[in-house]
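Excluded from the complex is one protein chain; the other protein chains are retained at their positions.
Naming follows writing order (A, B and C), and every chain is counted from residue 1.
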Amino acid sequence: MNDFLEVLVVGLGNGAIYAMLGLGLVVIYRSTGLLNFAQGELAMFSTFIVWTIWNAGVPMWLAIIGGMFGGFLIGILLHQVAVSPLGDPHEKPLAVVIVTIGLFLALNGAAQLIWGTVDKRLPPLFGTGQVTIGGVSIQWQKIGSLLVLAAMVGLFLVLFQRTKVGLAMRAVASNSESAGLCGVPVPRILMLGWGLAAATGTVAGVFTAPQLGLGTNLMQLTLIFGFAAITLGGFDSILGAVVGGMVVGVLSSIVPQYVSAFERMPLAPAFILILAVLLFRPQGLFGSKQVQRV
Amino acid sequence: MNLKWKRLAALLAVMTLVAAACGRDDSSSSSDDSGSSDTTDSGGDEASGAFIDPSIDCADYEGTAGIDGDTIKIGTIRPADGPYAIYDQVTTGLDAWVTSVNSEGGIKAGDGNTYKVELIKENDSYDPGKTPALAQKLVEQDGVFAIVGTIGTENNLAIRDYLNDACVPNIALATGSTNWGDADQYPWYISGLPSYALEANYWADYIADTKPEAKIALLYQDDDFGTAYQKALTKAVERSNNDNGTTLEIVGEQGYNPLSGTTTEAAVTSLSQTGADVFIVGIGGTPCPQTLTFIPESWAPETYISVTCAGNTAMSLAGGKDVGVIQAQATLDPADPADADQEAVKEFKTKGAAAGLDEGQLDGGITSVGWGFGSFFGMLVENTDKVERADIMNTAFSLDQPAFGLVRPDIEIKTDGAADPWAIEGFRIAQRNADGGWDELGPVKNRNGESNELAG
Amino acid sequence: MRSTTPNWLRWGGGALIAVVLIALPFQFEAFRVNQFITWMCIAVAAAGLNLLTGYNGQISVGHGALYGLGAYAAAILVTRTTVPMLLTIVIAAVICFVAGVAIGLPALRIKGLYLALVTLAVAVLFPALVEQFSSLTGGGRGLALVVPQEGCPRGRPECPVRWESPFGGLENDQWRYFLALAITVVAFVLVANLVKSRVGRSLVAIRDNDIAAESSGINVSRTKIITFGVSAAIAGVGGGMLALLNGNPRVNPTSFTLLVSIYLLVAVVVGGASTVIGPAIGALVYGVFTDVIGPELPGRFENATPVILGVLLIIQMLVAPNGIVGQFKEIQAKMASRRSGGAPEVHNGATPVERDTP
Partner (left out) sequence: MPLLDIQSVGVHFGGVSALDGLSFSIDEGQLAALIGPNGAGKTTLFNVVSRIYDADEGSVTFDGEDLLALPAYRIAELGVGRTFQNLALVPGLSVLENVIVGAHSRSTGGFWTAALRFPQLAEERRLVARAMEVLERLGLADLAQRPCAGLPFGTLKRIEFARALAGEPRLLMLDEPASGLTHGEVDELGDLIRQIRTEFDLTVLLVEHHMSMVMALSEKIVVMDLGSKIAEGSPAEIRDNPAVISAYLGAST
């Protein structure tokens, strides 16, 4: 039983990270209606910025804010330069996919050029300490990640439901044309969405790096789990990203432990989940029904 | 005929296995595609004194290709981009060694000449599909004398037939795969690392000595590298229990696939529940130090780590959890205060710095490995009376000399053709201390000629 | 669709290209020839992807997996059965066809960005699958293309399969080059025929307006699934060529990572999606950057190739979404219309089918 609980805790910890990455994906989906395949690399890139600042002697929390700001700026820049000139992603999904994949390649390669090939160490934000509850050891880092996730969700819920900007974002996502007619500055909102998503990704990166080591392939596979999370939760649902992230985290930790066929591919449950949800409930658990079948 | 039936039978056997194992099949399968790695008896050695006689094996033998006046041209292949680009640091060390040697005028070879070295580096992005063309380029277009310090087991396997058939030395492979124990069939290959299987035996021996009733949890990388540990350890435990009356037991075993996209955390957590008091981390690269951070506080096993994740760079990623881990060591650690007075370390630090290595590279433990590969090649050239390809290999396979480069001083460098194709076959056991150094738990022991036999 | 290129240019250009292609292996070192062979493998796989993504509008970010499946299928057949080597490529294509159909079925419901997502996951999953079935594939260690044969060096019982030229005078690499070239030409001719035919028109019709296509009598579902299968089969041929012809005696999962899928997409887009020759041009661009220019870049930037390709992909998409070939055709058309006076405006002639909303 302890065995199971321990692995469950591992899964929840991973789930928190997937959820954080998922949140960034949801923000982009909500504001621009596209799946950003470069989200993981964007997160990796800004986590390197965090490391650079921290390595220069700045306290970690300040470095994270710096990294988020850097990510925000890069997100905005990339959107303006590469994504926004394409036009509506629903009209040209192929073009959008290809551009975000181009960004994926470029960001990954650029990080390797800038920061070299040796993995960097980013210490866990909440230290390496553990607490034992009922015989189950839990790292403070995990508890911390859950708290940070909760805080992020709270902020996003307030942003989307209580603020003018959030409302504008929702309007743009559901119908950018009529939002524009109502006086919403659509291009600026789209830009903001990318910036926010990149900043969110930074946090996911900061929590992933102590686990995987800060290298340029930090997020390449984590991204798939993040996608699985939001597919399950619904592409446009903040809460869905959290629930989806947790489910994916727990599944990919537990299933390979008990089902030998998945022992070497913890990714497989996530993949099956993506496929099944898209086939049978494309809007996910919490998403609004809008995945179109034209 | 016979052949056809054999292959058909093999196909049937494999299909049955797949069906029976339903995916989880490696442990139950005895079929080994590499086919030759297990054949270790050297049987038909050449009658002549030298191990390699190029007049027998080499169609168009060009013994001095790559030697132009007083320059020896060598080549190396490594990943410079992509997810495994960290190993580029090894090549940086090799490159620095070349710079250093040249700045001193060159290597004084056994033939009395002094040779400068020219190094040509190629990038295969760690994709073994690209390695053959690059090896071909180095040999046929650049005309290198030898390949030195090429990275990756699969990458070296991909060029093994080509280099052997072309009679081009591949020296100081940056891998300790058991595949390189087959000098009988592939005499142009010599590893620059000790065999992974031998390393696992040093762990097992030390455990048997100090904890004869140890319960062992094993985490291994699910590829050639990790399964070498797994097989050798299983065999060593069995042997120790039979011969020495120990009651060692492997109570838990987990494979980890580095391409899977997850951490080792779930596996470590699961192993922590097995009640093991010894934990062996047969994992390389960044996942190795990461694994240490995943050990729950409620579990305090004696932890052994692979030689491939030694060194400051890797250990610094363990977030302090590296203190107390045990390792079998064959080389000096430039970052270890205890080794600081060793002549070889001093020399490496001065010359390395002069050749442009920065402090992180000097202390990191990755770059020094590449430096060691250079030293290996340099040592062979020094010991060879006539600098020709076959002679270099014959030197490599008839070594009997003290340690060279950064190899620990008490290790004897001995080889003997196919009977003993491993140059470095000694380890000491050491434990990581809080000062970023190592405390010796057991002195260097040499087990010359045993590497192949001890493989699983 | 109809080319505006004058006939003399087409024939002359074609003859010139043919001469160059035939002369190449005699002009370059063996290692280059082997790299050329790899580029051809990529070109063929990209041609398969182009059929699906360029012509039929179904996005796949996972064709590297099908490319890999083809390679493994051919390699396993060669090492474990007595099927003649070239035939193994055909069987590999059939196996990939089946796999493609299997992926194509869910793709009927999952489209656009979401299909990209699913295929991306397939690409990432592939190396893990190879690991999972390691008794068949050799797992992370790779699969050696060795067979028991007589006369292997140093008395080895097995050694790598070899292609011996039946014609005197051809080196091993040259013979493999011509085999690869022949397969590549055949693959491109088949694709060219396909896209110019009734089937090709229906692929484009489905891509641009699936409802109009269906109303014209095109069985959209069936066509899309078969297209997925055929596209996968062609990618599989590329993979089979890679396994057997590029001079590498082993097949490894690290040769079929997500990056390969991405590079196939790069080849299609940069070369020119929904043009026949585009993927070949794209593969050439990819090959020249990775194998020729990359290694020549000065030390610190030696590993800049991925950045260059990524940026190239984005720029291409923004500046000339129809790729190099598309760009070339546009310029040609412009010149032609300038000659005849009056430049045609370019407007999109289609809007989505109306729905009356109650």
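Here, contacts are C-beta pairs under 8 Å (C-beta built on N, C-alpha and C of every residue); 3 or more make two chains touch, one makes a residue touch a chain.
This one's a predicted model, so the numbers in the text were calculated from it and none came from an experiment.
Enquirer: List the shown chains that the missing chain touches in the full complex.
Expert: C
Enquirer: Using the definition of touch stated at the top, determine which of C:R80, C:K111, C:R207 or C:R250 touches the missing chain.
Expert: Selected residue, touching the omitted chain: C:R207.
Enquirer: Where the complex has a chain not shown, which of C:L170, C:V199 or C:L297 is the residue touching it?
Expert: C:V199
Enquirer: Suppose we count only contacts with the excluded chain; which residues of subunit C make the list?
Expert: 1-2, 190-191, 193-194, 197-202, 204-205, 207-209, 211-220, 226, 230, 274, 344-358
In this section, only the chains that are shown with their structure count from here on.
Enquirer: What chain is the most remote from subunit C, judged by the mean position of CA atoms in each chain?
Expert: So the farthest one, by centre of C-alpha atoms, is B.
Enquirer: Could you state the distance in Å from the CA-based centre of subunit A to that of subunit C?
Expert: Roughly 32 Å, centre to centre.
Enquirer: Indicate the whole-number Å distance between the mean C-alpha point of subunit A and the mean C-alpha point of subunit B.
Expert: A distance of 38 Å separates the two centres.
Enquirer: Please set out, as single numbers or ranges, the residues of subunit C touching at least two other chains.
Expert: In subunit C, residues 124, 128, 131-132, 259, 303, 305-306 touch at least two other chains, as defined above.
Enquirer: Find every residue in subunit A that makes contact with two or more other chains and list them.
Expert: Answer for subunit A, listing residues that touch two or more other chains: 109, 112, 117, 220-221, 224, 261, 264-265, 267.
Enquirer: Would you tell me which residues of subunit C are touching subunit B in their complex?
Expert: By the definition above, subunit C touches subunit B via 29-32, 34-35, 38, 79-82, 124, 127-128, 131-136, 138-144, 146-148, 153-160, 242, 246-255, 257, 259, 291, 294-295, 302-303, 305-306.
Enquirer: Within the complex, which stretch of subunit C touches subunit A?
Expert: 53, 57, 59, 61, 106, 109-114, 116-118, 120-122, 124-125, 128-129, 131-132, 210, 258-259, 262, 265-266, 269, 300-301, 303-314, 317-318, 321, 352
Enquirer: Could you list, by residue number, the parts of subunit B that touch subunit C in their complex?
Expert: 3-4, 6-8, 10-11, 14, 17-18, 21, 23, 25-26, 29, 31, 33-36, 44, 57, 80-82, 85, 88, 122-123, 126-134, 136-137, 140-141, 153-154, 157-158, 161-162, 164-165, 184-187, 222-224, 257-261
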